[in-house]
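What you see is part of a larger complex, with each chain still in position.
So that you can tell them apart, the chains are marked A and B in the order they are listed, and the count of residues begins at 1 in each.
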């Protein structure tokens, strides 16, 4: 249950730096590689000669050369050449619209005629030199919507991430969810509290005291199909909170790109963008390491949840106020899928 | 194919000492934990909020607190509280009758209205200070009845456990099987033989000579649903065998609690109770280690047997005299299951 006529993060440039990459996205097995002039390309991971996985091959002069018998595949899914063969009548494979932007490779797994690169959302933090970004990738055996739910309800931090970013006050603070066009926003503000360990580290990293009360905020933005960007931060208490002068706060954006692999698994691109000390590579590395551990804590919870839901398919889950972010996000996804599947969809 | 309106061993107290335990029993996914005043509790391993596995949570003040968003589950399967929520209308989950007795946690996976703690069989060796017990747990990928068959026909010792408790005389001694109420008893007596390695060790452990002939016995008792207690021992030859004065014999009870997990797998709680040198902890440990190795030898045989039976479902197996114990035990189980499934069962 996922829309296909939309852009998903497929991989990062380092994953195709040394050769092609085979990755399944929305049920499509795709080989990603750098075509002519280094431009990224994506074709079905299936050699029309004998069905070998093209991603096991090599890139030669911008063509993806099958590692079995040397068929050379072009970026458009048409066969370019094969040793000793006339390839004019050879069947091709599907190619997929693909874009490299903001430090990610984006793929459109649905109808290529509908692909429009301008629909990739602008990511200011990815292009503004005052921001730094660090992140990673996890493969998770649960459907992608469970991860969206997870990120749109941060009360789980208190239970899953108690030693880093969780704190009792998250549960106690009221949460508000609203819809703005195709976005779902759920936010929570906590005033005059002590910062949890992760944020104390960030305060120190930004030369601020970590033993005084702070105001803390979490603003989760879902944008379809599966991006959750979360503005998070703490400011010294009483300085204006979210709106405080940069001298008194530490803030960043938790970046989550959630890409379906199959109906029951997904690729989770996680990271953090920050606009303080953007050139401090050691800080980027230490935040990345800490975040990797925190997000790893979610995996067992989510994969066991997936199994439970498969075991009890008839059970209705609760939809509480804290779940509103996930519930609204699912509604938008359901509409997108319904629209795609309508008879006159295109 | 297992009765559910009956008591099964679910786990041992050490398994819930540091937190909840998730375990599937008779197809039911169950979270075990210690409720108020340390009393053991068992509820479905499914959080009614979003389906997370409750067993990944923590026990707080006798409640099982979900590790995802903090829903607190009571011992009775009713939701006690959740941060920021009124839980009065929340659906609950099933709770299971559960008892702690004889050093084990017992669960009744069927109709709770029928559960009666007095039906847990008395285990004298577990309460009498003149006895010591040591044991362990194996997870085995075969249906539980294959393990019952295994334990009710000890001729397999000669082939599977040749280096410890097996000896040719087991095959040669006549075996007798009888039914006493709901018990199946199969027994074998061997006179004037040399003890195999395991029993020579036990003789020495009890300050008896290990190089003289002995009389050996094996009395297997099946009690439904899946307990096999085996009286085993050796006495110096001619001193009365099973009835010999304790000074001349070494005897113990092999304890086997066999709990179905699914139709094709089970939990095997194995151990040995002895009434000699009960306070010798080193002896307990060494017997436990030896027994663990011996019972590990059965696993490959049983798991391959399970696969063979699945591959050839139409083949009829033989039912020889040596198989009578298993055959009779299966009849009792079949009756129990038929009774449960009858229209007017309850």
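Operating definition for what follows: contacts are C-beta pairs under 8 Å (C-beta built on N, C-alpha and C of every residue); 3 or more make two chains touch, one makes a residue touch a chain.
Computed from a predicted structure; not experimentally measured.
The full homomeric assembly consists of 3 copies of the same chain, 2 of which are present in the displayed coordinates.
Rule of thumb we're sticking to: only the chains that are shown with their structure count from here on.
Between the Cα centres of chain A and chain B there is a gap of 48 Å. Within the complex, the chain B residues that touch chain A are 29, 45-46, 48-53, 56-57, 65-70, 82-85, 90-91. Within the complex formed with chain B, the chain A residues making contact are 149, 153, 155-156, 158-160, 171-172, 174, 300-301, 304-305, 307-309, 311-312, 315, 317-318, 320-323.
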